Every structure is written in structure tokens, then in C-alpha cells.
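This report concerns only the one structure given below.
The complex is shown incomplete by one protein chain, all other protein chains being positioned as in the whole.
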Amino acid sequence: MTLGFYPGCSLKGSSREYAESVLALAKAFDINLEEINDWNCCGATAAHNMNKELSLALPTRILSLAEKQGLKEIVVPCAACYSRLTVTKHELAEDSALCSAVTESNGLEYTGSVSVLNVVQFLDKYITPNLEGKVVKPFDHKVACYYGCLLVRPHEILKFDREEDPQSLDTLMLKSGATPIDWAFKTECCGAGLSVSRTSSVGRLSGKIIGDAKDRGAETVIVACPMCHSNLDMRRDAINSYLGEKIDIPVLYITQAIGLAIGLDRKELGLQRHFVKVTV
Amino acid sequence: MSKIGVFVCHCGENISATVDCARVAETAGNYDGVAFSVDYKYMCSDPGQNLIKNAIKEQGLTGVVVASCSPRMHEPTFRKACAEAGLNPFMCEMANLREHCSWVHEKGEATTEKAIDLVRILVEKVKYNHSLNEIKVPVTKTALVIGGGIAGIQASLDIANTGHKVILIEKDPSIGGHMSQLSETFPTLDCSQCILTPRMVEVAQHPNITLYTYAELESLEGFIGNFKAKIRRKSKSIDEKLCTGCGLCTTKCPVKKIPSEFNEGLGKRTAIYVPFPQAVPNKPVIDRANCTYYIKGKCKVCEIVCPTGAIRFDQEDQIMEVEIGAIVIATGFTVKQPDFFPEYGYGKFPDVITGLQFERLASASGPTLGEIRRPSDGKIPEKIVFLACAGSRDPAKGIPYCSKICCMYIAKHAMLYQHKVHGGKSYVFYMDIRAGGKQYEEFVRRAIEDDGVNYVRGRVSRIYEKNGKLIVAGVDTLLNAMPVEIDADMVVLATAGVANEGAEELAQKLHVSYDPYKFFAEAHPKLKPVETNTAGIFLAGACQAPRDIPESVAMASGAAVKVAALFSKDELTREPIIAVVNRQAPPVYSSCVGCFLCVSACPYQAIEKEEIKNRNGEVIKSIAKVNPGLCQGCGTCVAFCRTKSIDIQGYTNEQMYTEVMALLNEY
Amino acid sequence: MSSDAHHSGISGLGGEVLEHTEVKVSHCYQCGKCSAGCPLSEEMDYPPSVIMRMLQTGNPALEDKVLRSFSIWVCLTCEMCFARCPMSIDIPKMMDFLREKSLKEKKANPRAKEIIAFHKSFLDSINYTGRLYEIGLFVDYKTRTLKIMDDLALAPKMLRRGKLNIIPELIKDRSGIAEIFRKANKKNKY
Partner (left out) sequence: MAEFEPKIVAFVCNWCTYAGADLTGTSRIKYASNVRIIRFPCTGRIDYMLLLKAFDEGADGIIVSGCHPNDCHYTSGNFHARRRWIMFRSLCDFTGIDTDRIKFSWVSAAEGAKWADIVNATVASIRELGPYTDYKKIAKYPEKEVTHG
């Protein structure tokens, strides 16, 4: 089984453990993830903040390359990339004039035939059906599943899970032997794109998230987005100084947690790369 | 050959100042079929009317055109005069020379020419008029009232007090509706039970009212004055004649944990139950879905303890047929449940409740005996938050309209809370305060000024639970949208008032229209608020839109008067301006081809399908048939019919074409 | 019949918003729910509902303030406001438009300097390499903002954990990317 794969920039750099764990899981389930050749950055928050044309053209090039490569489905683990690609697909489908403007002026061939899967959709479709027998070390911990903004909003376009109190990550973790907790900050924003330019905001926003998870007894926070991860993990100093206490709950990618449950090697899953030591 | 009389009026100087009346009369006199033509100073005066009457008798006129003022003014006058002279009143037409000619144009040739044209078209029309008779329908002087809330109760009493019979059906085991659940009522804070219970008892004892509780409408046919209704009386599993209402069964029934509908789930009831102590009738019913005997085949404790042997496990639903002349729909409304608000917890938090639940908490007869205690742990909330417009005015996820009653009951709730919990803090998050009623604004001001309720203008973004508190996150939009976060002990949602489940189905049974929100539609938003567009069916209370008690009662009395007016005569007479489908000799029967376009066009559901059968009872043809009791004479069907098979009396195709042709072809 | 056209909110900046984003500012009834849920609201000079109100007035002085506001830059497009707005008003989409316009008219709020610098560095990085080159981004951003000391501790930690590439990942078709940038910038330089 071969699926397309769009890692996005973070998974090649600061969040490479996410890529490592996605690929390790795929391998364990005999799935070949074929990277899109010569892919470019989706433009992330910067592009749509600054220049609408760019924010559409960059993702269109990616989708167009995937089409050229004959890929039908592409797995996009980064929630931000997933959002950009899905929103672009939606806008081009809604507005044919815009679509031809974007494709023609940039010489891109695009039909909109590629479907974009976020990590949960990928796991649901290709991993969970065969998961049960493979769980050797149930991830027996209380987990706070954190969805962030871009995985579930805007619902009108993404049509994935429910916007308030989503459940898809919780269900996956339940199947991996974990106990998901009911908490209040599943979809509150972590500060995302302000990580570098306004670290103080991130400390406050991510602080509330980590604080609530801790108050409700979570042993680990589960995420599905490199931006969420870097804010909640790498920015822990800012978080701790906002909260005025030292909290050392680790933050795991969903793929790392499932990887552990099926007995994959910690190193293969990139756990050593985290700032907050993974003790679970 | 027609013998038509033309009577041209001067209206003093009103017409003759700009129109040459004599010439109009003279010209008309030369038209084919005109046997008599005259002009006169005041046609509507007694001498004027006599002029017409005499001409009819002396000349043997077959038609009359009075050329004077607007028919909206004097058509009844002249038709009556014709009838008195022995001419069918519908053989009289009026040309409007005053409002449409002399008053709006200058004196001159063109004005007189126009007057002549106006007379001519009606002369031509009248040639095609037919004698018509007023339609008479008998009236069954019994009213059916559906729904026993305050609106249904009021309507029943008012009709019954005019001396007419009423059948009141209520789907629940007791009448009372939502008002029976309320604690105290705005704007006076009098106790709801205290003012309602006497009326409920009056209904039960009134000699003119037959009350069927646990009963619903099964089907309806017929038309104004002559409806036939089938009523399903659901089995109560007791013999009401034997039951004395002693209540022994309800205390002994072992199934005690069923959430009480009356207490909005905040209290429990047994399987055999009376919904509340003051219920009318005060006799129990068995809730078969929850009774052990019906589920498992054994128990019968109630039967054993009943001193009168009133329990009837094998009782079946009864279908009754009744004949009635008018119907009042008073089925009320319902409120949205909190499970619909994702950002307010999808109904997850037990201490986020609805306004109706708060009523039960505040009610002296409620599950907490009137103490405000939160459902989760029975603690008295020190901080309470009320959210206005919860689901109302929310096109994205709720309903776009304003539920109208909640602004007022929130003020009442906050007030009651402040009266009952000393030192408690209450907050109301609102967008606008809609207090447009007598004493309403003053009431809200009292809550704010005297009772210290904190009103914050802003819509709450979300509610979450933390350390046993409900965190309510909003802003104060009057302070540059400054964040306001309240750690409340309890939150009350003023959830949207919506149409009853099943309202649509009931509307279809009754052939009345409903609006996009499934509230029943009134016939005219201003001038016919209690009528439906089906003659003989009226509306009262919150089934038409969210309404408070004063409005529901006013509507109910209004509907009752409409019913009483209908019942004041033995027969109904109506103008025969109605549609008819043509009938011809076999084998054609009618030129109608049975496309039933007219059926979908008619705003009054007045057209039915009729099957023409041969002697063996086989259907030969399906054609349209107008029910004269329902048709209001709009003529929409006529314009729709492609085969010109349906026509409207008084405005027939023949007449209208003739008018157009007469108008444009001068003599 | 379009009485909308006479509505004060539809001319001026509100009208441009409508044209480019289909957001009708007149639909906002000032409930404040967006501001109540906005995670950044307390860092804004005008919370989102206030921005909506300013646009509704059609007052050029207030419209100018919107374009010069810090709010439009600190908005993270987290979509919370849109998700909860009872009138389905797509504020984030509108914010994108306002940012672009503010840049074009050189009205960007001085306090947003770092945020804008970061976005620019980010886009430049893509422009040159096709992908994000994180070290390059840091260096570029630091030189733009002269915030040398911030985050200094982070880089070595990241390096140690293999989270930073010393050598940028270059894509092959760099001229294609550059072309996309050139085209997009022709209309509106970021």
C-alpha cells in the first residue's frame, strides 16, 4: 500500500521526531509513504497573513506536484499544512475564476483530484482497523488530547470532527490503551505563529493549556501538530514562568504514543529529541 | 337578448363637475342590449334607488349598471335595491365614475370619454353575469380546543360561557401546560399555581366543557361549521369512573426513578403517576413504557393496593368521532434543551440548566421546595449566571428570531434568586433587553436597581468546568469588549422557545399553514392574528409564536369571540364568489384533465381530487373539485388552469375577456 | 432592490472587505462573542467585535485606525471567532485582507514590527530555498529586529536534539518558486 506524503518544513527540521514516528508507524503497518518530489513550503501563517496570492499559489504547487506524481491521497501530518492545503482546495473549488487565475499565472496544472488526509484521518483509515492485535504495551496513562485550532476549524471547510470538544484523538488514544481525560482546553489556541515574535503571548496561551491538563491529572499531552508541539514543549520555560511553577508533563505526538503502544523503539520514535523529558 | 339598465349618477357635483353625465347616459343608451339609460343627481338616495327598482319592474331589466362611486362604497346598497325589485343581486355591477374618473381628472372631453369607456366595459360584463345565490352552510355549534395550556383553558372557558359546547383535548395526563410549571410570573410576581389552578378546576366543572386528557387529534375532515374530528383517547390503564384519586397506587408503585417531565427531569416520579399535585383531572395514568408489568409481565402492585379496583391493564386506546363547527389550536410551544449548545458543554454539565428547570427550582411545590439548589450536589449557588438569547437570534447554530419571553423571565429569575439567596451574586449576559410590555421595563429596572442584578452586555463565548466551578467567559461590549470571566456555581440558559415537536404533523392534519419555524401561521400578521387561512380554525397562545401569558390569554379570548361569532348564527352565508370546476355530460364529464396544478396553487387547500366512477365503481376519471366551504374566491386557481376548466363566479374568464375587449374596441 | 448600498458600513473599507472577502460588516450585531472567545483579545488595542463596529461606522478616521491597529497583526487566525459567531462572520478572512491592505498602505502598526519581520523572514526563506530554513529564518529575523538576545538559549538546545538543519534543504525548482513570489509580489509586495 502506497500513499502520498507531504511532510512540510517543520517535519524536516524542528519537528523531525514527528516525521520519524509517522514513518515508523507506517512501516510497522506495511504502508509506504511516498514523499512528493521537490515539494515546497505551504507558506504557513506568514503567507496568508501577508499575501493572499502567495497563500494560494504555494499550496497549489504542492497539490499539482502530487497530481503529476499520480498520488490520489496524501498524508499531511502537520495540522497547519493540512489546513492550508484543505482551505486552498476549497477556495479553488468554490471559485473557478480564482482557480484559473492561480493556476494559469503560475503555469500549474491542477484538477483538484488529490485528497488530503490529516494525521487522524490517516490513522483512522489505515492504522486503527489493524491496531487491536498489535498493541503490546497499552499506553496506560491519563492523557489530555490537544487538538489546537487548525485541525478542527473552520468546520465549514474541513468538516472534520466537531469544533467544540472534538473526540477523534481521544478515541484513538482509548484504542491504544490510554485513559483520555475530559478537559477544557482541547481547542484553545496555543499561540501558534507567534512563537518567535511574541513569546510572551505563547507563554500565556500555552500556559493555560498545560496548566489545565496538569490540574486535571494528565500524565501526558497528546498533539497532532508540530506548531502545537513546539509551543507546548520547546516553550516550556515561558510556560513555567507564566504559571509560576515547574510543570514537566511531556508532550507526545499521537504517532509517538501509538508507536509506544505497539512496542516500537523509543529512539525510532524520536522521543529523545523533546525538550521536556519523556518519562512515560 | 339582454335588457340592461344604465344609471348614471351626478353625485351632486362630484361627478357632473368634470363628466358630462347626460352624454354618458345617452351614449350608453345606444349600446346593444341596453334597454334603459338615465342620469340622476343622487342614485344612492331613496328616489334614486326607486328609479332603479321601478325601471327593473317596468322594463323587465335583466341587468343593471350603476355608474357612480366606488363599488367598495355602495355595491351592497344597489345590489340590495335590485334584489328588492326581484332582480338577482349579482346581476348588478358598478362603474366607478367618481373615485377613478371625475375626482382624478380635469373637466374635459377625455374625462367624459373615459367615463363612457368605464360604463361600456361593465355593460358588456353584465351581459355575461349569472344569477348567483349566497352560499348557506349549517353550523355545528360545538368547538374543539386542542391543547390545555393557559391559552386553551381561557379559550374553552370563554366559549363555554357564551353558552356553546366545547370539547377540550390535551395530550398530557393533566391540563395546565407550561404555566403550571412556572414559579411566579412577571411582571407582577404572583404565584402561577394560585392564578391558574382555579381556572383548571373551572374547566373540569363547567357544564359546557367536555375534557379529554391523554387525548390527541387523529384526523380531521370537513370545513367551517361542519368539521368531523377523530380523537384518540390514549389508554390511561385505569377506569376513571371508579378511581377516586386516593393516590395509594402512586405511593406504592415500586418504579420510582423516572425523571419527572413536570419537574423537567429535576425530580422523579413513579410509573403510575399524577404529573403534579394540583393536576386536573387528579387521577393517575400508567406510563406503559416504564411500568414493570408492561415490560416484564409482572408486578401489579397498583392493582393490589387500589381500594376501588380501578386499574385496567388491558384497556385500549379509544378512537372517538365528534362533530364540531370550529377549532381553536392552543398547543403551545417548547424550549430547546442545552444539549444543543456545543460551546456551553453539549448538556454535559449538570449545573447548566434551562429556564424551565429554574422555574421548578424556584417553585414552592418543586423538587427543592422553592430553594435554589444546584442539581449536581444540592448546594445553594453563591454565584449564578443567566445567559440570554441561548440559541435565539443565532442564525448560525440556532434560530434567527427572538424568543420574546426570555428577557422577561431572566429578569424574574435573577430577581427571585436575589430574594431567596441573600448575599448571592447574579449576572445576566444579554445583547438587548426586550421588555416591551405594560410594566415590563419597570420590572427589569427593578431587578437591576433594587435587587442588584449585574447586567453585562455581551454574548458568552463558552462555559467550562474547573474545580467545581463553571467558568463563564464573556466580554462587556460596553467597555471596549473587556473580558469578563465569572466562576459561577450555576448557569441558567434562556434557551430558545421553539415549536412543539409534531406541530408540522398536526398542521397537516388540520390543513393550516405553518411558518418556516413550524409555528402555526396566522391569516394576516396584523389584522387576522387569531385566524388561520382555513376558515373556522383559529389560533391561541404560543403555538403561533413565542408568547407570554397576557398575550396568550388575549389571543385566546380573541379566538373565542371569533368562534362565538360563528356560532351566533344557525347558518353561514357567504358571497358566492367562489371557484367551480366545469362539469359536462358523459363521456367527457369535465374538461379538467386532472393535472391538479390548481390544487397546489390554492392558498386555502380548497380544491380536492374527485373520482368519477362508473356504475361498477371503477374510476373513470380524476378531476378537481372545489369545496365551497373552503374557497375564498381569490381566483389563483383560474390563472393556473391550462385547460380553463376551473372558473370563478363573478370574475369568469368570459367576463374578464369581454371587459378587455369592450374597453379597447370603441363603438 | 439594494438598500445595502446605502448602508454606511458598505461603502469605504467595509465595502472593500465585502468585495474581497464576502464578509458583510453590517451583519455583525455586536454581541461580543468573538471578543469573548478570542485568545488574543486582551493583547489587542481593539478586540475583534470593536474592529467590526469601527468598520460599520464607515467613518474614514476609524477605518484608518483599523488599518493602523495592532489587533490585525496579533490575530493568529485561530478561527475561534468564526467558529462561534452567531452570524457566521468570517473575521479571520477579513483580518487577512486588512493586514494585506495595511501593509500596502504602509500603515502597519509599529508594535507589530517583530510579527511582520518574522513573517517576512519566513517568506524570504521560502523564496530563496523553496522551504523553510529555520536557522536562516532565525538569523534573518534577528537582524531585522535586532532582538539578538531573545531565544539565544534555544538554538544550541535544538541543535543538540537534531532539531535544526545546518544546511538548508533546497528544492530543485527554485526558479519556479521565485517566479511564484515575483508574480504574487507584483500585485502586492509583502
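Think of it as A, B and C in the order they're written, each chain with its own count starting at 1.
By our rule, contacts are C-beta pairs under 8 Å (C-beta built on N, C-alpha and C of every residue); 3 or more make two chains touch, one makes a residue touch a chain.
Because the structure is predicted, anything quoted here is derived from the model rather than measured.
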Where the missing chain makes contact, among the chains that are shown: B
Of B:128, B:313, B:340 or B:651, the residue in touch with the unshown chain: B:651
Sole contact to the chain not displayed, among B:533, B:557 or B:590: B:533
Touching the absent chain when the full complex is considered, from B:2, B:111, B:392 or B:544: B:111
Absent-chain contact - pick from B:100, B:206 or B:420: B:100
Hidden partner chain, residues of subunit B it touches: 70-73, 96, 98-101, 103-106, 110-111, 113-114, 117-118, 121, 513, 523-525, 533, 577, 601, 603-604, 632-636, 638-640, 642, 644, 648, 650-651, 653, 656-657, 659-661, 663-665
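Assume only the chains that are shown with their structure count from here on.
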Distance between the centres, which are taken as Cα means, of subunit B and subunit A, whole angstrom: 55
Shared interface positions of subunit C, touching two or more other chains: 80
Set of subunit B residues in contact with two or more other chains: 343, 462
Footprint of subunit A on subunit C - complex, ascending: 39-40, 43, 73-74, 76-80, 82-83, 90, 92, 96-97, 99-100, 103, 114-120, 122-123, 125-126, 130-132, 134, 138, 141, 150-151, 154, 157-158, 161-165, 169, 171-173, 176-177, 179-181, 183-185, 187-188, 190
Footprint of subunit C on subunit B - complex, ascending: 343, 393-398, 431, 457-462, 473-477, 480-481, 483-484
Residue numbers on subunit B that touch subunit A, as the complex places them: 342-343, 345-346, 348, 462, 464-467, 471
